[in-house]
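All protein chains but one are shown in place.
Then we have subunit A:
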Amino acid sequence: MNVVPLSREKAPQAEAEPVVALRGITKAYGPTLANQAVDLTVGPGEIVGLVGGNGAGKSTLMRVLSGVTVPDEGSLVIGGAARNWADYGPGEAQAAGIRIVHQELSLCGNLTVAENFFLERPDAGSARPGWRRTYRALARQWLDAVFPGHGIDVDAEIGDLPIGQRQMVEIARAASDPDLKLLVLDEPTSSLDPERSRQLRSFIKSRAAQGVAFIFISHKLKEILEVTTRIVALRNGRLAWAGSVEGASVERLVEAMGGEAGASLRAGRQRHAAWSPGGGRVLARIDGEAVASLGHPVELRSGEIVGLAGLEGNGQRDMLHRLFTARASGDVACLGPVSFVSGDRQREGVFPLWSVLENIGIGRIAGRSEVSPVSSRAERAAAAPTVERLRLDPSRLESNILELSGGNQQKALVARALAGDGEVVLLDDPTRGVDVNAKAEFYGVVADVAAAGRLVVWHSTEDIEFLECDRVLVFSGGRIVRELVGEEISEEAIVNSSFLQPAASREVAGAAPGPAASPTRGNHLGRRLIGLMPFVSFIAVLGAMAWANPMVLSAFGLDLLLGSAVALTLIALAQMFIVGGSEIDLGAGAFAGLANVISATLLVDNPAAGAAVLLLAWLSYGLIAAIIHARKIPSIVVTLGASFIWVGIGYSLQPTPGGSSPEWLAPLFTWQIPGVPTTIVLILLAGAAAVLIDRSPLGVVLRGFGSNAGALERGGWSVLRYSVIRYLIAGAFALIAGLSLTAINTASDINSGGPFTLLSIAAVVMGGCALLGGVISPLGVVIGSLTLSLIGALLGTLGVSTDYNAAVQGGLLLLILVLRMAVDRREDA
């Protein structure tokens, strides 16, 4: 069989229809033009290298290509067909065979490798039973194809894998698309060791030979030159250079990207000339584990600019944060007041509601006594010298901070740091997303700051910036492995030192950055104990009951004791699905109460109308999710408001407790088979239903949303749809809970549901679900509900007034949370 009928032409580079063609893409964010009339065409089998400095517009262009961002101008042609921006989103991009491996990983940490493959390719057989097996095989197949000998367990949770392996899964997952036409890899090798990088490159080449196109984004220019067939360089949002790889060289690309190297080298040389080692006061000291490889402590002095270098995630940023919180003694000591400037301006820098002036002023105000007066005039006067020095436009001080360009925002943040009395200024990748000119200006500012007698500690993700430093500490595996001084500092020296340690230890450090972060066995044990807690406390409570009264363990006794547990279990399972999406429903109990009232009144008098109203109520419960997500408002307040609506409706239907159960309903919940405790069976059925939903493909998607909603949205899953589905599932459980109340009590009371709300949250927490979403455990929730129900009975048996029920339940909830947080914190530390 030498002749293989190819459906696709084999590497028909020149003449074939381009896979994609972007033309004249222009996109502005406020005053900044992120892309300006950029063209990019990729033919089948081509490997296009996309290079450019930070903020050059690469990511914006890729977001346009992948349908996440709609440009202001420009056109897109995919496979010869022009696309309309209005109906081009992430889902359409994927359907057209365009996949993107984002630099910020888009895997769900709470799902297994195989489940993450499912999220990427739900069409590969999700409806059949045994779908997990399909995806396990798929995951294995593609990991083997891209990274032979990867050693990754496809049933491992992503969160337990080191960062390098996560990146491998990410790449293999995107590559697994059978209709793949174009794969965009954004800094794919940033966490891969040289061998894995080589495997990836050879995979790319072999797939390209089969006609798949690639866009390869990297800062490692040598890698770009090695793997690509054509290179496109961006600079300040414009196309700066494009040509085949034969005509490119590192020098040429650097020049095209803005000649940063040249400009900063000059400035750097000047600094080195002016700086003499050993001068200045000691302001910080690093000792202990972090300098074990270096063999001597590191002292940082006033007037110095010290760089923290290394591959990303090797402990540099962690060291910066340790310096920020350090005291005057200890392994990492800081002897002067500290201020911090982060390049992640949105998350760690700006206060979005404030003016520029207020954003600067907080640096001075933060350290003051709470009752000291503040005034804009005083702030303005205090900020004036710094503002002038940093050449910030004084007329814009009153503008909202977000109206400034990235570079000017960064200047304002530096002004904030200087406004305080910080002698030590920590910079965390400060020039992220800042354009080239602003960068050059920023380097000057940093030099001035150091010259004025402060210590600047600078972490950067761009090695070239370290040429601005007087000294560079190179990190690997959480430790400083090399100290470069003055003329020793070069990009090459930094890169070489970054790889000083074997790959294995680097990956461990990547998973949990920082020297002290490798989780010890004791903490895992602690977490496991916490996981067992619901079961242990259930057995303890049951044991205490049985000791007080052996009859408890009979089928009849259990039935009697757990009568109230049916409704609680159902409501707790409802709450569990909501919590799985990192929300909390304060109306779950009230909603069950409403279902109780409707089924005991309307459903009895007029079954059709009753059923219709129940259906309507259930749909409005789903509507809540739509409101929360369409308007992006907190679920707590919405569900609190909704709880008043449920109670109000129930109260209007039935002002005083009463009603009766429809005849057909009671037998569903109160059947009797001798020797079988009915309630236990009902509770197990509810739990089994929840387990089935959770283990189904739908459950995986819901858990994925709880963990990494952004990634799922980028992957083409609709947030709104799955929120509504989540609430409808929860609503169904709460509704059945209401029906069970009617059947078991043969009466209704709108106020009967309310107390279940706290109990349901307590059961969910006891059951081991994470309040931040993504981790749910139906079995734990069932056990938690049973325990909470038994506590009430236990108090009764012990002769304690039922008045104490609420206190015991509330106290227990707090105790569990405190214990859990204490264990988690020990793991963080």
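What we mean here is this: a contact is a pair of C-beta atoms (placed from the backbone, for glycine too) under 8 Å apart; a residue touches a chain by one contact, two chains touch by 3 or more; residues count from 1.
Operating definition for what follows: contacts and distances are computed from a predicted model.
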| item | value |
| --- | --- |
| Omitted chain (choose from "ABC transporter permease", "Acetolactate synthase small subunit", "Aldehyde dehydrogenase" or "RNA polymerase sigma factor") - UniProt protein name | "ABC transporter permease" |
| Which residue of A:222, A:281 or A:368 touches the chain not shown here | A:368 |
| Residue of A:18, A:343, A:662 or A:704 touching the missing chain in the full complex | A:343 |
| Full-complex contact with the absent chain, from A:139, A:613 or A:638 | A:638 |
| Contact with the hidden chain (one of A:46, A:170 or A:186) | A:186 |
| Contact set of subunit A toward the excluded chain (per top definition) | 29-30, 32, 34, 52-60, 62-63, 69, 102-104, 186-187, 219, 312, 324, 339-340, 342-354, 358, 361-363, 365-375, 400, 402, 406, 416, 420, 422, 429, 432-434, 461-462, 584, 586, 627, 631-634, 636-638, 640-645, 647-653, 655, 758, 761-762, 765, 771, 803-807, 809-811, 813-814, 817-818, 821-822, 825 |
